[in-house]
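Before any comments, here is the structure.
The complex appears here without one of its protein chains, the remainder shown in place.
So, subunit A:
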Amino acid sequence: MTTPAKKRLMWDFKRLQKDPPVGISGAPQDNNIMHWNALIFGPEDTPWDGGTFKLTLHFTEDYPNKPPIVRFVSRMFHPNIYADGSICLDILQNQWSPIYDVAAVLTSIQSLLCDPNPDSPANAEAARLFSENKREYNRKVIEIVEQSYV
(Lines give C-alpha, C1' and ligand atoms only; values in the text may rest on other atoms or scores of the structure.)
Protein backbone atom coordinates (compact mmCIF):
# COMPACT_ATOMS: atom_id res chain seq x y z
CA MET A 1 0.00 0.00 0.00
CA THR A 2 1.48 3.22 -1.09
CA THR A 3 0.81 6.27 0.99
CA PRO A 4 1.79 9.85 0.11
CA ALA A 5 4.59 9.61 2.67
CA LYS A 6 5.95 6.41 1.14
CA LYS A 7 5.60 7.85 -2.34
CA ARG A 8 7.47 10.92 -1.31
CA LEU A 9 10.16 8.78 0.41
CA MET A 10 10.55 6.72 -2.76
CA TRP A 11 11.00 9.91 -4.71
CA ASP A 12 13.53 11.12 -2.09
CA PHE A 13 15.46 7.86 -2.35
CA LYS A 14 15.46 8.09 -6.14
CA ARG A 15 16.76 11.62 -5.98
CA LEU A 16 19.42 10.66 -3.45
CA GLN A 17 20.49 7.82 -5.72
CA LYS A 18 20.52 9.94 -8.82
CA ASP A 19 22.11 13.05 -7.47
CA PRO A 20 23.82 12.29 -4.14
CA PRO A 21 25.34 15.24 -2.22
CA VAL A 22 29.03 15.12 -1.30
CA GLY A 23 29.81 13.08 1.81
CA ILE A 24 26.31 11.75 2.27
CA SER A 25 24.72 8.38 1.67
CA GLY A 26 21.40 7.02 2.79
CA ALA A 27 19.10 4.12 2.13
CA PRO A 28 15.92 2.66 3.60
CA GLN A 29 16.23 -0.28 5.94
CA ASP A 30 15.21 -3.72 4.72
CA ASN A 31 11.54 -3.93 3.76
CA ASN A 32 10.66 -0.65 5.42
CA ILE A 33 10.90 2.61 3.62
CA MET A 34 9.82 4.50 6.74
CA HIS A 35 13.12 3.69 8.50
CA TRP A 36 16.32 4.82 6.91
CA ASN A 37 20.00 4.33 7.67
CA ALA A 38 22.27 7.18 6.68
CA LEU A 39 26.01 7.83 6.71
CA ILE A 40 27.55 11.28 6.96
CA PHE A 41 31.25 11.79 6.26
CA GLY A 42 33.00 14.55 8.20
CA PRO A 43 33.42 17.71 6.09
CA GLU A 44 36.89 18.10 4.64
CA ASP A 45 39.37 20.65 6.06
CA THR A 46 37.66 20.49 9.46
CA PRO A 47 38.42 18.47 12.59
CA TRP A 48 35.57 16.20 11.49
CA ASP A 49 37.46 15.27 8.35
CA GLY A 50 37.65 11.52 7.95
CA GLY A 51 34.85 10.68 10.34
CA THR A 52 32.03 8.39 9.29
CA PHE A 53 28.89 8.90 11.37
CA LYS A 54 25.89 6.60 11.24
CA LEU A 55 22.37 7.94 11.62
CA THR A 56 18.86 6.57 11.67
CA LEU A 57 15.84 8.43 10.25
CA HIS A 58 12.31 7.50 11.27
CA PHE A 59 9.57 8.90 9.12
CA THR A 60 5.92 9.09 10.04
CA GLU A 61 2.93 8.96 7.77
CA ASP A 62 2.69 12.74 8.17
CA TYR A 63 5.91 13.14 6.23
CA PRO A 64 6.68 15.53 4.55
CA ASN A 65 4.39 17.74 6.61
CA LYS A 66 6.13 16.55 9.80
CA PRO A 67 9.90 16.23 10.17
CA PRO A 68 11.50 12.81 10.58
CA ILE A 69 13.12 11.72 13.84
CA VAL A 70 16.83 11.78 13.16
CA ARG A 71 19.31 10.23 15.57
CA PHE A 72 23.06 9.60 15.51
CA VAL A 73 24.01 5.97 16.11
CA SER A 74 27.73 6.78 16.35
CA ARG A 75 29.03 8.35 19.52
CA MET A 76 29.24 12.11 19.01
CA PHE A 77 30.82 15.09 20.69
CA HIS A 78 28.95 18.14 19.47
CA PRO A 79 27.30 21.09 21.22
CA ASN A 80 23.95 20.40 19.50
CA ILE A 81 23.87 16.62 19.77
CA TYR A 82 22.53 14.95 22.92
CA ALA A 83 24.20 12.01 24.54
CA ASP A 84 21.51 9.67 23.14
CA GLY A 85 22.35 10.89 19.64
CA SER A 86 19.26 13.02 19.03
CA ILE A 87 19.94 16.30 17.28
CA CYS A 88 18.92 19.79 18.34
CA LEU A 89 18.34 21.35 14.93
CA ASP A 90 15.67 23.93 14.13
CA ILE A 91 14.70 22.49 10.76
CA LEU A 92 14.03 19.16 12.43
CA GLN A 93 11.74 20.88 14.89
CA ASN A 94 9.80 24.08 14.40
CA GLN A 95 11.50 25.28 11.23
CA TRP A 96 10.58 22.17 9.29
CA SER A 97 9.28 22.68 5.82
CA PRO A 98 7.64 20.10 3.56
CA ILE A 99 10.01 20.95 0.76
CA TYR A 100 12.96 19.50 2.73
CA ASP A 101 13.83 16.01 1.64
CA VAL A 102 16.23 13.43 3.05
CA ALA A 103 19.21 14.86 1.18
CA ALA A 104 18.45 18.35 2.46
CA VAL A 105 18.13 17.06 6.03
CA LEU A 106 21.40 15.13 5.85
CA THR A 107 23.28 18.05 4.25
CA SER A 108 22.02 20.40 6.96
CA ILE A 109 23.17 17.91 9.63
CA GLN A 110 26.51 17.69 7.88
CA SER A 111 26.85 21.46 7.87
CA LEU A 112 25.78 21.51 11.53
CA LEU A 113 28.84 19.39 12.41
CA CYS A 114 31.32 22.14 11.61
CA ASP A 115 29.00 25.07 12.34
CA PRO A 116 27.49 24.32 15.74
CA ASN A 117 25.12 26.66 17.51
CA PRO A 118 26.48 26.98 21.07
CA ASP A 119 23.48 29.14 22.09
CA SER A 120 21.20 26.10 22.30
CA PRO A 121 23.57 23.53 23.81
CA ALA A 122 22.58 19.89 23.93
CA ASN A 123 26.03 18.82 25.19
CA ALA A 124 27.14 21.34 27.84
CA GLU A 125 30.78 20.23 27.91
CA ALA A 126 31.09 20.36 24.15
CA ALA A 127 29.47 23.80 24.08
CA ARG A 128 31.79 25.05 26.83
CA LEU A 129 34.89 23.68 25.11
CA PHE A 130 33.72 25.04 21.78
CA SER A 131 33.35 28.56 23.15
CA GLU A 132 36.28 28.52 25.64
CA ASN A 133 38.91 25.99 24.58
CA LYS A 134 38.72 25.35 20.87
CA ARG A 135 41.92 23.35 20.95
CA GLU A 136 40.61 20.83 23.43
CA TYR A 137 37.31 20.75 21.55
CA ASN A 138 39.13 19.94 18.31
CA ARG A 139 41.16 17.27 20.11
CA LYS A 140 38.00 15.63 21.43
CA VAL A 141 36.40 15.87 18.02
CA ILE A 142 39.43 14.16 16.49
CA GLU A 143 39.12 11.46 19.17
CA ILE A 144 35.50 10.95 18.20
CA VAL A 145 36.47 10.87 14.56
CA GLU A 146 39.09 8.22 15.34
CA GLN A 147 36.50 6.24 17.29
CA SER A 148 34.10 6.44 14.36
CA TYR A 149 36.49 4.35 12.22
CA VAL A 150 35.84 1.32 14.33
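Assume a contact is a pair of C-beta atoms (placed from the backbone, for glycine too) under 8 Å apart; a residue touches a chain by one contact, two chains touch by 3 or more; residues count from 1.
What we mean here is this: contacts and distances are computed from a predicted model.
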*Going by UniProt, what is the name of the one chain that was not included in the view, given "E3 ubiquitin-protein ligase BRE1-like 1", "Elongator complex protein 4", "N(6)-L-threonylcarbamoyladenine synthase" or "Pentacotripeptide-repeat region of PRORP domain-containing protein"?*
"E3 ubiquitin-protein ligase BRE1-like 1"
*For the chain left off this view, which of A:65, A:93 or A:120 is in contact with it?*
A:65
_If the hidden chain were put back, which residues of subunit A would touch it?_
4, 7-8, 11, 64-65, 94-95, 97-99, 101
